[in-house]
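The complex is shown incomplete by one protein chain, all other protein chains being positioned as in the whole.
Each chain carries a letter (A and B) given by its place in the written order, and its residues are counted from 1.
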Amino acid sequence: MYEKKELNKIRDKRVDWEENCYSNMVKECPERKNKFENLSATKIKNVYTPEDIAHLDYIKDMGFPGGYPFLRGVYSTMYRGRLWTMRQFAGFGSAEETNQRYKYLLEHGETGLSVAFDYPTLYGYDTDHPLARGEFGKCGVAVSSLQDMEILFSEIPIEKVTTSMTINGPAAIVWGFYIANAENRGISKNAIGGTIQNDILKEYIAQKSFIFPPEPSMRLIVDTFEYGFKQVPRWNTISISGYHIREAGSTAVQELAFTLGDGLAYVKAAMERGLLIDEFAPRLSFFFNAHNDFFEEIAKYRAARRIWAKELRKLGAKKDRSLLMRFHTQTAGCSLTAQQPEINIVRVTLQALAAVLGGTQSLHTNSMDEALALPSEKAVRIALRTQQILAEESGVTDTIDPLGGSYFVEWLTDKMEEETYKYFDKVKRFGGVIPAIEKGFFQREIAESAYKYQKEIDKKERTIVGVNQYKMNEELSIPILKMDEKGEHRQIIRLKKLRKDRNQSKFDRNLKRLRKAALGNENLMPYILDCVHSYATLGETCDVLREVFGEYKEPVIY
Amino acid sequence: MNDIASKVLKGDPRSVARLITLAENSSPEAAGAMKDIHLHTGDAHVIGITGVMGSGKSTLICELTREYRKQGLEVGIIAIDPTSPFSGGALLGDRIRMMELATDNGVFIRSMGTRGMLGGLTTAVYDVVEILDAAGKDIVIVETVGVGQAEVDVIKIADTTIVVLVPGLGDSIQTIKAGVMEIADIYVVNKADRSGVEQTLAEVESLVDIACTNKDRKTPVLTTVAKENKGVVELIDEINKHKKYLKKSKMFEVQRRKRYEAELVEIIRKRLMNFIFDESKFKGKIESLIDQISNKELDPYTAADEILGKILR
Partner (left out) sequence: MERKIRVLIAKPGLDGHDRGAKIVARALRDAGMEVVYTGLHQTAEMIVETAVQEDVDVIGLSLLSGAHMTLFMDVTRLLKGKDMEDVLVVGGGVIPEEDIPKLKKAGIAGVFGPGTRIEDIVEFVRKNVKR
């Protein structure tokens, strides 16, 4: 990027500076730490110069926003044209309560909906299943049937606002509930937009809400790709996630490498089925974490875009829409502290800023009380306002990729890309993502990073404000969200009534047909929709698939 | 009779668990109870299962146990994992694969760390086998980890030793110590739905052919897909056939005798070592001898003479 002569001059000046100016300063006043390393254990230098990015070619390696390699942004106008979607992940208790929260959030300016489901729903169990004991509505909303979905979105204009649903094992069925609800309201499948997370590979690796083994799960996912681009064109049928991998304890580099690796595995699976890459790739989306190390996170998002564009081109994608990586970001849950919870607002602000400077398409900011419970109204409102201040008051949205060209950020982006390719090679030697999962490769890497991080905190090599430094002995007085205690009972009564009132023969017939199709090779979405329309519950539908596909047992890795 | 012993004979799980702990810790209370239960042992068929990590041993054991339970038999499982030589602690995770059996009264699962400073099987495992036997278990399965010394030791305890392999590990058979391959009474190639199974079978079968040319029993080689419960019934058949073979050929008595010999040696060794290294009488002396060796003032053999001389006097 620079003239050789110029670079040599800079190098000489730098060496001089290091040997004199810098060294003298250090002698008088030593640096705060022996080593400066970011969260991925990358050594961070004192200062970066043009030398560090001299190898870059602006046009080839950086380019312009909206064009290959999309390093600087996926759209040519980015936030000058449209701000990121403010999409707060929400859900608790019964559908009625969550419906109220959605209305509250929309009223206060959020621009997209995001559904959190409770554990029984995530695992494909109805509220009255014995394993659901104690879990109803605790970490998300309970949805056991189409009826619950109807209540959840009652009076919400789903033809105007998009909905993201964090659901994986039973994603196809819950998507079925959403589609069926829209159809019943007279809204065409062409008009609804949103995302289902539907990323089973990271479940095996990190979040652990899997149901079926890898092969049938991948089949179901490709079924949704196929059904999606043909029938529900505005829908992102997958949100390939790194968030959870990070939350499980990985480093930023691992988050980047494992997520993109998963993404490529899905692309290959779809191509193996015979789907054309330029048909389904435009509807793949991603989901990253926004953790504490400000610049590392920004570099991570930028590197992600460039690597994805490169890799998809290698696989034969021709359309720009197939190459550009769109992603949602959530600020890091695992960085929130229970101690002095108000300061979480500061953490979230920095993390959100990193996501914005990294060019995210959609953003969820955590609430300050989330280390202890689900967010109260006040806390979630502050989280939303955080985004609004970034958008309207900070000026960072006035130009695209403002950190582009920074010696440090470009160098770090490159470094993360280099480290990612090293991981790609390792996984290739295992024979691919699924064999690597079965051998516990990712799980081991994550467990190691998690343990290392915890030891650093215990030994005070890494400071967490309020936890191992600047502590206070205080009474924690954050108002904790209270849920409707009658919600579970109401839900169970509703379920019993639904099972009694539905057309029994239609129900039986559709479940049988689903079972037969599951044993074969057809796309299961139409069969799932038929079951959904005949008010088969989530549990009943999943049980059919559990019976045919079996249940996954994970290898044990510490 | 010792109180805990009588409860163990009735099969009370708390007492069984407690006695195992006492035996593991070489607690003096254990000896009394062990004496009382010994005459009530000998009926259980002891199966040793060994193989590389990732061969699916735990899943196979889980499926075997379910089949045995269907036949109305009670099963005891001893799952052994390595104790860290640095911390002395252990992560005992084999149970995870068998948790669906946790609430079945006819199954008792105990996880143990190898603990022994000398490596190999945990020294208490003989006791635990006897305890589970006395508690009424018809089958006692001993599962060991990896492919080291412990795995070769398992044949001293087991009536039937099963070596579990898995296809696709390439040169896995070569990497498994030769000794381990020799100890198998039955070979099982698990995860037989994976590619490479034909090659693995061919390798094992050729080994068997060579090893069994002059023997009166050819070691069977089976395939299983444990997680789909395939081949498990056939494996039980082979185990039963092996038991019949042992009884017919009188190898059963020979094997049992070897086990009791090993057990006796183990008890004596433990007592001696405890006596020498733990008895306060000698401890100080030992410490000072080690110091002298470290300072090159003495050699280990002379040091040993000194200590043994004191005991044998």
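Just a few scattered comments:
The definition used in the following text is that contacts are C-beta pairs under 8 Å (C-beta built on N, C-alpha and C of every residue); 3 or more make two chains touch, one makes a residue touch a chain.
Keep in mind the model is a prediction, meaning the values are calculated, not measured.
In the complete assembly, the contact with the undisplayed chain comes from A:E247, out of A:E247, A:D262, A:E417 or A:D543. Residue B:D278 is the one among B:D3, B:D278 or B:D299 that touches the chain not shown. Set against the missing chain, the residues A:V15, A:L131 or A:L519 yield one that touches it, A:L131.
Within the whole complex, the absent chain has one touching residue among A:L476, A:I493 or A:L519, and that is A:L476. Interface note: of B:R14, B:R217 or B:R257, the residue touching the hidden chain in the full complex is B:R14. Only one of the listed residues, A:T98, A:S114 or A:S209, touches the absent chain: A:S209.
For chain A, the list of residues touching the undisplayed chain reads 119-120, 122-123, 125, 131-135, 138-139, 207-209, 247-249, 334, 336-339, 371-374, 447, 450-451, 454-455, 457-458, 464, 466-468, 476, 480, 554, 556, 558.
Chain B residues in contact with the hidden partner, per the touch definition given at the top, are 13-14, 16-18, 20-21, 25-26, 83-84, 87-93, 95-96, 99, 102-103, 108-111, 113, 115, 270, 274, 278.
The definition used in the following text is that only the chains that are shown with their structure count from here on.
With centres set at the average Cα position, the gap from chain A to chain B is 46 Å.
Residues 54, 59, 91, 93, 96-97, 227-228 of chain B touch chain A in their complex. On the chain A side of its complex with chain B, the touching residues are 439, 550, 553, 555-556, 558.
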